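The complex appears here without one of its protein chains, the remainder shown in place.
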Amino acid sequence: MGKMQKLKFGLIGGGEGAFIGAVHRLAAELDGEAELVAGCCGSTPERAHAAGIHLYGLTPERAYGSVTQMLAGERARATAERMQFVIVATPNHTHVIIAEAALKHGFPVVCDKPVATDLESARRLAAVVRATGLPLAVTYNYTGYPMVREARALIAGGVLGRVRRVQCEYMQGWLATPAEVDNKQANWRTDPAQAGGSGCFGDIGSHAENLVHFVTGMPIKSLCADLSTFVPGRRLDDDGNVLLRFEGGARGVICASQIAVGEENALSIRVYGERGGLEWRQQEPNSLILRLIDKPIQILRAGGGSLAPITIRSTRLPGGHPEGFLEAFANIYRGFMADVRGEGNFEYPRIEDGVRGMLFLDRVVASSRYGGQWLDMEAVS
Amino acid sequence: MGKMQKLKFGLIGGGEGAFIGAVHRLAAELDGEAELVAGCCGSTPERAHAAGIHLYGLTPERAYGSVTQMLAGERARATAERMQFVIVATPNHTHVIIAEAALKHGFPVVCDKPVATDLESARRLAAVVRATGLPLAVTYNYTGYPMVREARALIAGGVLGRVRRVQCEYMQGWLATPAEVDNKQANWRTDPAQAGGSGCFGDIGSHAENLVHFVTGMPIKSLCADLSTFVPGRRLDDDGNVLLRFEGGARGVICASQIAVGEENALSIRVYGERGGLEWRQQEPNSLILRLIDKPIQILRAGGGSLAPITIRSTRLPGGHPEGFLEAFANIYRGFMADVRGEGNFEYPRIEDGVRGMLFLDRVVASSRYGGQWLDMEAVS
Amino acid sequence: MGKMQKLKFGLIGGGEGAFIGAVHRLAAELDGEAELVAGCCGSTPERAHAAGIHLYGLTPERAYGSVTQMLAGERARATAERMQFVIVATPNHTHVIIAEAALKHGFPVVCDKPVATDLESARRLAAVVRATGLPLAVTYNYTGYPMVREARALIAGGVLGRVRRVQCEYMQGWLATPAEVDNKQANWRTDPAQAGGSGCFGDIGSHAENLVHFVTGMPIKSLCADLSTFVPGRRLDDDGNVLLRFEGGARGVICASQIAVGEENALSIRVYGERGGLEWRQQEPNSLILRLIDKPIQILRAGGGSLAPITIRSTRLPGGHPEGFLEAFANIYRGFMADVRGEGNFEYPRIEDGVRGMLFLDRVVASSRYGGQWLDMEAVS
Partner (left out) sequence: MGKMQKLKFGLIGGGEGAFIGAVHRLAAELDGEAELVAGCCGSTPERAHAAGIHLYGLTPERAYGSVTQMLAGERARATAERMQFVIVATPNHTHVIIAEAALKHGFPVVCDKPVATDLESARRLAAVVRATGLPLAVTYNYTGYPMVREARALIAGGVLGRVRRVQCEYMQGWLATPAEVDNKQANWRTDPAQAGGSGCFGDIGSHAENLVHFVTGMPIKSLCADLSTFVPGRRLDDDGNVLLRFEGGARGVICASQIAVGEENALSIRVYGERGGLEWRQQEPNSLILRLIDKPIQILRAGGGSLAPITIRSTRLPGGHPEGFLEAFANIYRGFMADVRGEGNFEYPRIEDGVRGMLFLDRVVASSRYGGQWLDMEAVS
């Protein structure tokens, strides 16, 4: 902690009323290894400038009014002062264009998920990432939780045996009524032009897919989706269920809903293999339930003994001192920033996750549109 | 309790090593309103006779060696001595033939689920029930839990508003390995000739369907099923996931597995409507979680205040004195026995539930066999 | 089950509005091994006679109007017909006199706790038990739970190492307001003449003491009690906390309250030894939490694997099929009835538990009356 010079970073998005911009900043700075130095934090020059100064405490000259100005302005600064990476926390439809521009200006990028609103542009972005060789993180932040990483390590280590069954759920209730009328975030998340072809699945179903992939490592072979829109007048799905068939024969289900009244942010995953099963719930993130055949149920705890090295490195406090959402988000930054610094041994979600996530959304939307057809996921190119 | 003459009953099935026969007897007798007087409790005359005497304490002349002898023998007894109903707790493929015979001898029947191994014979049994006018209960026993009945009452009373989303799970792990080798129950439950066209779904998926129907009252319009058999050599499904579309637009999922290692008997249901959601878990059956829009989460408790009359009538003890599986099972008997006695106001699952359950299994198996096609549920005739 | 002739029993107490009489009968009969044949179920001859017939379905000649008539009447019957034990479920102040009379008429007794309203009469009853040599059970029913028995077996087997710390709580809220006005049970439980010197502790604190003793086997050396009466006008304690020092150096706390608003029947025990700790909660009785040093938390489950023989014998159903209060209560009857039949290997609370419980109450009340003095528990004579 604090052993080296802080990394300087910029923030694009996160204007007045945006929840996730502030989260990015808190997470990036949590360990005292980074500091915000520049931003373009609003959709008009005036709002962006004002928010940069008043919400984020930036100096006036680095509270930029446009992305173009920001990238050019930072590029022009002396190396010692210049921002060293940039966060893209804008509505989905602008991710690719901004991320591409940032990469082309030489800046590593942290980009919100989904990385794009269509598969093609996600792949185009991947090409730019490969071409520039710069780090790009996609903030599938739930993979930053220590016990999610423990789950992955247990499965990779063969503790469950061959995986047979996966269940992943992401239940929210905040869109059970037409919240888009007076909630800025609800507004763009339910607008096809800004959010892309999926609402609920683009927002939270994509986290579920990523979590399944991260924990099990198993590619999805085909899927069958049934999306719904329950709130009258809404233009995108607010609920859906997807059956999964994995390469190798395992089966699974992803359920996501934003009309599950009373649910806050109920992401969970359960995996069952030949010899054991495990269960993790985001709202009680410091526990991982492990069920091994013919053994008592075990509750593994963050900060406890006998955990994988990556799990241990992902906690800051002893057991029983709850760590939460921000700490997990900050773990994504830890991995990314280690890469930016050229250190080794880092864990964070990358453009390949972003592209695979877009492929998943593409197939989910198509499957549902065709009445719930089974569709193949092709290999990620 | 104990206010009237005990009803006399007979038991068919429940031989050595059978779990469910003993449960039926305990449940039927729990409230001191019935007593076992006759039985045919084994698959050969010798075993049946011995089990009747030694396992169930029957007198030798009423520890019958065959169903035919039992029905004729009881029919021939004086009214005051004769059994007044009969329990059919045999492997699935014998339910219809035994139940029909019992009804035709004038005996009301309690029959295990599924009532048959195919839809056609279930419908034939329904015709016999209608023709004889005798009570027949199908032991979808989970609908006997007080808080399941409360859930039904809340939804029927409009507390959740129009239902949008239903999730029902039934997870077990006891068939994660090839248990059929040396476990009698596992053996017949995985044998198509005895269990019917479905293993896991016939056994526990059928409970899930019944629970969904009981709680929501909503007919399933169509479904898409993906059944699996994970244990090598097994002849029937041991796992499956089913997407549901209900009449009226609600959507749902039923997940059932018998290879979910470490799960005991994890039946649960969650229902989300326009204004609220509820959640019930069989392994903590005395609580019902209610989430109303913009209100704190509420935990309703069996034995607590402000519950529906049917809920109150379904508990025996004050709150905090846990009631469990047997008590819920006994509640099914309470309703059935009230009907046998000609009293009013009774709640128990009937042949219509049995036929609808078989229709569900028929469609699930067919949908899965065709690769996961959406199939319509026709109206129950 | 049902292998032998049913034991015949009588019930004293359990009149109109009494909860515990019905529980005794359900529990005694649960396994089909006993049947109620006689009773004196009310405090006047008329009420007793009517309740025997209408509440319990007794024949008129065995629905006795007085205890004296009942004991004499049953004594006079032919052996084959006569009741074989008798349940005493009356207010506390009548336990000893009735139990003594029953024993002297040759009937084994099941007696509610506390066995007396003062230590001296409890000891007198113990002398009668010893003199007659007949079985007497005191219904400290919570020791009938399978996982309580598992806890005892684990500690006796040294799994926790030497015990250091014990916490036992029993929280209820039903007397948070002056319920005695219109609730029969609340009325006598708060009346010193009927309940004895303690209200809350006599009723539920005594269960806590017994649970501590049963699970740990450690004698209490001295205690310091602070009882309170919070509801204005109430004549006995409705809340209290007791510090414990055990022989051998362990320490503990018993907290009991009947004014803990919103608590139903929240009995729990936690024990910590040198190498491990365990925790059991009556409202989720099928789980036992085991914490061993440097190991993940384990949840042992009733019906699961690797349990003690006594635990296994105390369950009726496979894991995940919740058993509750009645089944635990019935386990006490199982042990007692095995003793009545002269079989071996039985577990049930006896007069020694009852006397020790009275000694505990005696010291608790005295300690509190003297302002919270530490008092020694002498050895049970």
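Going by the order they are written in, the chains are A, B and C; count residues from 1 in each one.
Basically, a residue touches a chain if its C-beta (ideal position, glycine included) is under 8 Å from a C-beta of that chain, and two chains touch if they have at least 3 such contacts.
What you see is a predicted model; the values in this text were computed from it and never measured.
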Checklist entry - Which of these touches the unseen chain: B:Pro60, B:Gly133, B:Gly233 or B:Gly305? => result B:Gly305
Item to check | Residue among C:Ser43, C:Thr94, C:Gln167 or C:Gln194 touching the omitted chain | outcome: C:Gln167
Checklist outcome for this item: Out of C:Val253, C:Ala308, C:Ala338 or C:Ala366, only one touches the absent chain, namely C:Val253
Checklist entry - Which residue from A:Ser121, A:Gln172 or A:Asn331 sits in contact with the chain not drawn here? => result A:Gln172
Checklist entry - Who touches the missing chain here, A:Leu26, A:Ala72, A:Ala156 or A:Ala193? => result A:Leu26
Checklist entry - What chain C residues would touch the chain not displayed? => result 160, 164-165, 167, 173, 176-177, 224, 226, 228, 230, 239, 241, 243, 245, 249, 251-253, 255, 257, 259-263, 270, 272-277, 291-293, 297, 371-372, 374
Item to check | chain A residues that touch the omitted chain in the full complex | outcome: 1-5, 19, 22-23, 25-26, 29-32, 36, 54-57, 172, 174, 263-266, 282-286, 301, 303-304, 316-327
Checklist entry - For chain B, which residues touch the unseen chain? => result 290, 294-301, 304-306
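Everything below uses one rule, namely that only the chains that are shown with their structure count from here on.
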Checklist entry - Among the chains, which has its CA centre at the largest distance from chain A's? => result C
Checklist entry - So, what's the distance in Å between the C-alpha centres of chain C and chain A? => result 55
Checklist entry - Once you find the CA centre of chain A and the CA centre of chain B, what distance in Å lies between them? => result 43
Checklist entry - Where the CA atoms of chain B average out and where those of chain C average out, how many Å apart are those spots? => result 35
Item to check | Contacts with 2+ other chains: residues of chain B | outcome: 263
